[in-house]
Structures are given as C-alpha cells and as structure tokens.
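Note that one protein chain is taken out, while the other chains of the complex remain in position.
For chain A:
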C-alpha cells in the first residue's frame, strides 16, 4: 500500500446516511449547485433537464428542459443569484432568469413522472453559441465591479474551436474577452476542465487537458498573448475536474485515473499527489472555507478529504449504486465557529438565538437548512443525495 493512501479508520459510528435523496431525474445527473444562501439547489441531467429544488422542503420549484442534450454545467449569476446559467452539449449556453416570484408559474412536475404536458421555460436572457464537442463544462467568475450602477458582469470561459483552446466571453456585453491558444509543443488533446478565478488585479485561468496536463494562465498585460505560467502532467488519464482554494494558494485536479493532485497557484512547489485506489474522480469541489474538498467517484462513492497536508480522506459517503458524476458543497454561512474568541461566538449565538425566536416555524426551518453544511451528490442513477457532514 502506498504511504500516501490513508487507511480507513474503523469507526464506531454507523456508516453515514444521506439526509435526503432527491428523486426526479431520469437520466444521469451531471451538474449540481447550491444557490441563494443554500435555499435552492440546481441540478441538471443528461437529457437536458434542469431542476431547481427548494432545499428546506426538498421539493422542486422549477423544472424545465434547458437543452436538447446533456447538461455539462450549471451556474448562477446576479446579486441575488436570480440568473441561472446552463451549458449543454447542444452547443448552447443559456442564461435564464428565475426570480423568486417566477417560481410559482414554473412547472413542478418532475421528469420522472413521464408526462408529456407542456412546461413553461423560464425567461431566457442570453443564449451563446459555444463549442461543446467535448465534455468540458464552462467556467465563470465575476468581474470586480468598477461601476456599481451597472448590472454585475461576469466572464465565461468555454473551450475554443481548436482542441485545447479557451475562449473567454464577458457577459452581459457578450464580447470576446480573451482567447487562449492551445499549449505549444504539447499535444494536450481536448480541453477537459476549466476554472476561472478573478482577484482584484488579475484573472487566473486553470485548464485541464485530455492528456493529463494541467495548466495555469495569468492574465497578461494588455496586448500580449496568454501564456501558461505553470504546466504539469500529474495524471495519466484525462483531467476531469479542477477547483482552486485561493486562500491556501493551491488548486486541485482530479482525473480519470486514481490520482488527485494539489498544485500550488504560484508554481513554487511540486504538486502533491494523492494516489487513491479509485479510478475516475468525475468531480472535485473545494468547500468555501477551504478546509475540505469532495470528489464524486465513478465507483458511486463521494469522498471528503482535507485540503491540507496529505489530503487525508475524512469520509466516504456511500449511497448511490452507480457512479457519481457531480458534487457540490453548500456555502458555509455560520462562520462563527472559526472565530477564535469564544466569547464573541457565544455572544453571537445568543443574538442569533434571540433573532430566531421571532421567526415563524417555517422561517426557522429555512434558517436551519441554510446553516446546514450540505453536500449534494448527483449520480448516474438520476438521484441526488444530500448529506450533512462536517
């Protein structure tokens, strides 16, 4: 056994159980994402269906077929996250508007019901033609606001027409922001995963390739070409997912092989490799507090690992009988635990308690649900399991 692989501790606790299983998709779930302070969960499946779930009551609030083919990724945009971005294999990237008041009008009949009734789709704000010959989902980030009066702008990165090329578009202007050419001298194959990160000064682009390469680009000074500031081949198989933890100065990559790699953002150190015994980590996400990340594995298990050191495996969540394709963490809203000063925490808690007392039962429920450390995992079996861990 490799010393990198932490042996599973035999715990006295019974195996973890999901808190809830959302049944509704008939096809593989390819994308999951929490939004609006964890009150909603967005899921997309291989038939192009998108479901917006109400997390506290675990019921759909909007169901529509966003694309004719597989959903590759979903995202949200806007001050109150009222815009939903869907990316499908039908070469389209749609941006829908679902405000709170729109939810009442939208269909709530799940695809599993197999009805043929007409459904009303949400209001379509933008539709981009993108290249989606591969399975790479779009990536997005916000542009720091210089002008508050305007609508919030975002950047959307999608694979370019050439293999390995990246196109970055700005929204809502729909103007080309940047085009990153394929890596020179390396046959990277198709682009497999993308991630954007915008700091106050510059834009960072992460890319994973079919060849197992991972590249990092930083926004060049204007007029110059984009060049990779870091390229590493940590995987033998195509990279499947990337996520970064800017607070730790690191990013993570997973691939179709059993390796999870941690790279440093400034390329100062060699990547750290975690050799799991489970090939195929389809999705890797880092939680907002950057303490843990989770991977969705083709073996149907979701693994939660620490972000630091040897990336210790903390939990294996086993419920799905088939492979898991997507995983998402809820936002961590109760930051109080991390504050060192206990008294401050206690005081805050008291205040919160007093505040909750005034709430009605259902609002209280919503508040509790929002504070829960949810983890959602979408699987090939069309179900999304919700876990409450760490």
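Note that in this section a residue touches a chain if its C-beta (ideal position, glycine included) is under 8 Å from a C-beta of that chain, and two chains touch if they have at least 3 such contacts; residues count from 1.
FYI, contacts and distances are computed from a predicted model.
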| item | value |
| --- | --- |
| Among "TEL2-interacting protein 1", "Protein YIPF", "GPI-anchor transamidase" or "Trafficking protein particle complex subunit 2-like protein", UniProt-listed name of the chain not shown | "TEL2-interacting protein 1" |
| From A:59, A:99, A:176 or A:227, residue that would touch the chain that is not displayed | A:59 |
| Touch with the omitted chain, as defined above, among A:37, A:112, A:143 or A:190 | A:112 |
| Where the missing chain touches chain A, by residue | 14, 17-18, 20-21, 23, 26, 56-59, 112-114, 319, 321, 357-358, 360-362, 364-365, 381, 383 |
